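Structure record follows, encoded as structure tokens.
Of the protein chains in this complex, one is absent; all others appear in place.
Entry: chain A
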Amino acid sequence: MKSRIQTRFNQLHKQGGKALVTFITAGDPDLATTAALLPRMAEAGADIIELGIPFSDPMADGPTIQRASERALASGVTLEAVLAMVSSIRDQVSAPIVLMGYSNPIYSYGWQRFAQDAVKAGVDGLLLVDLPPEEAGELLPASKAAGLEVIFLLTPTSDETRIKQVSRHGSGFLYYVTVTGVTGARQSVSNSLADELENVRNSIKLPVVAGFGISTPEQAAQVAAAADGVVVGSAIVKLFEQYQGEQLQSEVTGMIRSLKDALSS
């Protein structure tokens, strides 16, 4: 059976479209908000939803996602609660759901128990920013057995050896980090990005999506031209600092719609 992630990329590929991957932090500012948002994000054009698991020490994130993590933790969000929430809305959301975060909450939960419970809840993939393939020896067999895809990252500093390694162990898609830096909006897209993406896409079978620092529809379209999709995170998460309730929902879906339009045109 094809996974939801594979199916989604196959569909997009047939239509000549690019994947819009959108990130929000689970439980920001509370889990009810997240549960209400997910179906609407998918309807508005999110092809894949990345759901951040809040962590006390988000060392790869810039200030915007750090604050989102703090808000979520302040509301008492736990991994158990995130899985229960995903399970409760799973049949209302057509898009694949990928959990993204840091190793310790998952390690604390137990690699195997997590892989099983996540798949049961309807989670499609897992991306841990501080778990390179070298350290994934316990997670990979557990996730394979459970049917959970494990997504790895590559960056402008990754050489051929690392690209091969990720190609061997990764599934779902490949997340290409467009900058050497933390998450957050940037003024412009690097000039060498198209070449870097081409190099990675030539040596890897998985779909390649690019993220970090992409905040506007123009940037999204520019990057998507060289990739199978783009990830937008901090720009969406910023809206959670400015809006609440129904207005937050419509701002988020509005931004997703304009990003999707830019990718389709």
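Here is the rule we use: a residue touches a chain if its C-beta (ideal position, glycine included) is under 8 Å from a C-beta of that chain, and two chains touch if they have at least 3 such contacts; residues count from 1.
Heads up, the rule we're going with is that contacts and distances are computed from a predicted model.
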item	value
Protein name as given in UniProt for the chain not displayed, "ABC transporter ATP-binding protein", "Fumarate hydratase", "Tryptophan synthase beta chain" or "Aspartyl/glutamyl-tRNA(Asn/Gln) amidotransferase subunit B"	"Tryptophan synthase beta chain"
Contact with the hidden chain (one of A:S158, A:Q219 or A:S234)	A:S158
Sole contact to the chain not displayed, among A:S3, A:T78, A:Q116 or A:N199	A:T78
Option touching the unshown chain, where A:S88, A:N104, A:S203 or A:Q247 are the choices	A:N104
Candidates A:Q6, A:T22 or A:Q66 - the one touching the absent chain	A:Q66
Full-complex contact with the absent chain, from A:V182, A:I204, A:A226 or A:M255	A:V182
Touching residues on chain A - with respect to the absent chain	55-60, 62-63, 66, 70, 73, 78-80, 102-109, 129-132, 134-135, 152-159, 162, 177, 180-182
